[in-house]
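Before I ask anything, let me first share the structure, which is written out below as structure tokens.
The other protein chains are all here in position, but one chain of the complex has been omitted.
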Amino acid sequence: MNEITKIEQALSSDANAKASIGSLLDKQRKNYGLQPEFYLSDHIYRLDIEKVLMPHWQCVNHVSAIPNAGDYIVFDYDRESVIVVRDADNEIRSFANVCRHRGSRICETSGHARGGMLICPYHAWSYGLDGSLAHARMMPRDFDKQGFGLKPLPTKVVQGLIFVSLSDTPLAFDDCEENINATLGIYGWANAKVAYQSSVVFSANWKLALENQVECYHCAPSHPEFSVVHGQSTATEKKLIAEMNAKAAAQGIRVETRDHWALAALDGQEQAYSNRYPMTANACTASKDGSPLAPLMGKFQSYDNGMAVCYIGPMNHCLSYGDYGAIFRYTPKSLFETELAVIWLVRGDAVEGKDYDRDELTWMWRVTAGADKKIVEDNQRGVSSRFYTPGPYALPIEEKTVRFTEWYMSSLANAL
Amino acid sequence: MNEITKIEQALSSDANAKASIGSLLDKQRKNYGLQPEFYLSDHIYRLDIEKVLMPHWQCVNHVSAIPNAGDYIVFDYDRESVIVVRDADNEIRSFANVCRHRGSRICETSGHARGGMLICPYHAWSYGLDGSLAHARMMPRDFDKQGFGLKPLPTKVVQGLIFVSLSDTPLAFDDCEENINATLGIYGWANAKVAYQSSVVFSANWKLALENQVECYHCAPSHPEFSVVHGQSTATEKKLIAEMNAKAAAQGIRVETRDHWALAALDGQEQAYSNRYPMTANACTASKDGSPLAPLMGKFQSYDNGMAVCYIGPMNHCLSYGDYGAIFRYTPKSLFETELAVIWLVRGDAVEGKDYDRDELTWMWRVTAGADKKIVEDNQRGVSSRFYTPGPYALPIEEKTVRFTEWYMSSLANAL
Partner (left out) sequence: MNEITKIEQALSSDANAKASIGSLLDKQRKNYGLQPEFYLSDHIYRLDIEKVLMPHWQCVNHVSAIPNAGDYIVFDYDRESVIVVRDADNEIRSFANVCRHRGSRICETSGHARGGMLICPYHAWSYGLDGSLAHARMMPRDFDKQGFGLKPLPTKVVQGLIFVSLSDTPLAFDDCEENINATLGIYGWANAKVAYQSSVVFSANWKLALENQVECYHCAPSHPEFSVVHGQSTATEKKLIAEMNAKAAAQGIRVETRDHWALAALDGQEQAYSNRYPMTANACTASKDGSPLAPLMGKFQSYDNGMAVCYIGPMNHCLSYGDYGAIFRYTPKSLFETELAVIWLVRGDAVEGKDYDRDELTWMWRVTAGADKKIVEDNQRGVSSRFYTPGPYALPIEEKTVRFTEWYMSSLANAL
């Protein structure tokens, strides 16, 4: 039997799961990649979803995607589907997209609840925007609608970003909230609007997608477009950082940084991280040549030739340039499928075609996400080989990959 | 481990299967939907095929699809394939579509046995229309062809409908036969001909397809085309029923009804059910506006503004209007794939283009089957969620769904 067959067999029994995962974790060398089973086992994937990822928050979108009461977004995650709706009081609420009658999905894609009702297309059970069951045609007289509202899910809105958890006992979000306010708040995200969104599915395990995401060791060889305007080595950038901060300070702007990401998360809190990076080559923003793409956002009155990155939990991060923002949303679909959605934000009053060109605005991160898809899929194919052995991460540039994998292993070990 | 993982693990051992299924069945609330495992577990799907569905009869087609000696139909079911052939004596016979030499499928699609031989395309072993091995080229002299005929399968023809069982000990068919004669016989199905057939594959478990099929609670919201001409509420239809029966009686016609479906099946017998329903809005038949589509069939000399439905076993039902009939044939393909084939019948001497227009004839049930595919697939996606909890069926209109699920659970429990 090969290793994957062995681990699947061992994990098929709860009694053995803890010992089996334990022996995998024992093999781990410090600062080396994960054992292949973590990328290949369907049982481990189910544990990932159930035990590792469930307590976390997912960034779904920006409130401007559902501007009117009754507008809703459908957000799919693994086998789950969530309806995120703006109610009549402008509150954002989330519900499991599962009818309480026969279990059908209620909403197929994002849309608008006509008449303020979410109506299941199967038998027309109709729910109010607060999730309560309003009508259930032809049910017996003694049927009590009270007990049959849609399952509500924990929901937060911070600086216009909508966060949902699929757990009834999610991590506390205070630290994240504070961090988002202190970073994306400066960039005016609360008043931004969605300019575009697109997604790509990587045929790879979610952990390989994330390991790719959190390091820029691959940026020079894999992302030449990115590398024109973004720096990669902190060592050579001290001067650029100082200039960036001076330009911001001259406008009275100070963007906070914070490092409560991965194992550094505060006790019981969702992970929060933010940092600032200088653009290179006098670039104002992430465009082909660094020239501006859209009106300045938030408190900025001129470009500081820098950007901010803000991580929220393991699966989401936001990039903020002077003139636009980008939400990166990773969602596991199955053992070997992970979706990356990118959502572009501009200033709330910016007009497409006049203030910004959509293709130019989105070019950098469309190109980069496409390149990452190829890289990550090659990685998945490689780790499936019997000849894969975990290798050493390049430190310090892959430090965040080490932190990610250590967080992952620790979460899994603690959950068993 | 989540619930599906647990049940798969429990069911991977025969010793545990009975207890595991038992504990699922114990969770069942009366008049509520099935536990999610029944729609999601591959082990349960295999039990469904082996233990629940095998003893039943499948309606394959109408004899007019194979009018000449040597004509054959290929009927696929789960992993199985059956050849249904008309032999030289005009008898309909069925055989496993598996060569006795190397196991190849012999016939790929329906066709005609040239020279009265079913010839395996691989090595040309040739079988007579009675299944016997007629030629096996180059076999050793001591090879005895006697022992190598095709596996014959139980086969029945009633009112032109061909039924096959994949079991050596199928249920008795007498009650069904009597019922078919007393209903479809009146409509002249023995002398009908196939006008068209088409099929659609639902990406859903067979039980969700059937639960959809047996109730008309969804007809108003999901099938507006259907609802123009068909009634849905028995309460308001008493007058229409009386009128329908009077119009039939005036022609000397009386169509039987019978309720031996699901758990009401007679001891050891295949399920038999028939009923009559009035069309609404003075509709003669199931067409866009209720106007006739084809010549009257059977004993009818004028429209009685009614229809008959006849169920045979769990997976088949037939609709009979005054001028056309439709066979509905559900076949499981895999855990998450179910095929619905619809076969349209008209009077045997009707001529396409002159007596009926094929597109108009088939419009209603093509549209309706397509809508059902979407509904049932949304249902499958919904029950895959951790937030799915079985809900209450709407009684009395979903009464047959309750009967179907109770029959299913009882069959599974008895088979273990």
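So that you can tell them apart, the chains are marked A and B in the order they are listed, and the count of residues begins at 1 in each.
Definition applied: a residue touches a chain if its C-beta (ideal position, glycine included) is under 8 Å from a C-beta of that chain, and two chains touch if they have at least 3 such contacts.
Because the structure is predicted, anything quoted here is derived from the model rather than measured.
For the options A:22, A:67, A:140 or A:382, the residue in contact with the chain missing from this view is A:382. On the side of chain B, the interface with the absent chain consists of residues 12-14, 17, 43, 46-47, 49-50, 79-81, 96-106, 108, 119, 121-124, 136-140, 143, 148, 151, 166, using the contact rule stated above. Residues 1-2, 5-6, 8-9, 12, 33, 36, 211, 217-218, 220-222, 375, 378-379, 381-392, 394-395, 397 are the ones on chain A that touch the missing chain.
Quick note on the criterion: only the chains that are shown with their structure count from here on.
Computed from the mean C-alpha positions, the centre of chain A lies at a distance of 46 Å from the centre of chain B.
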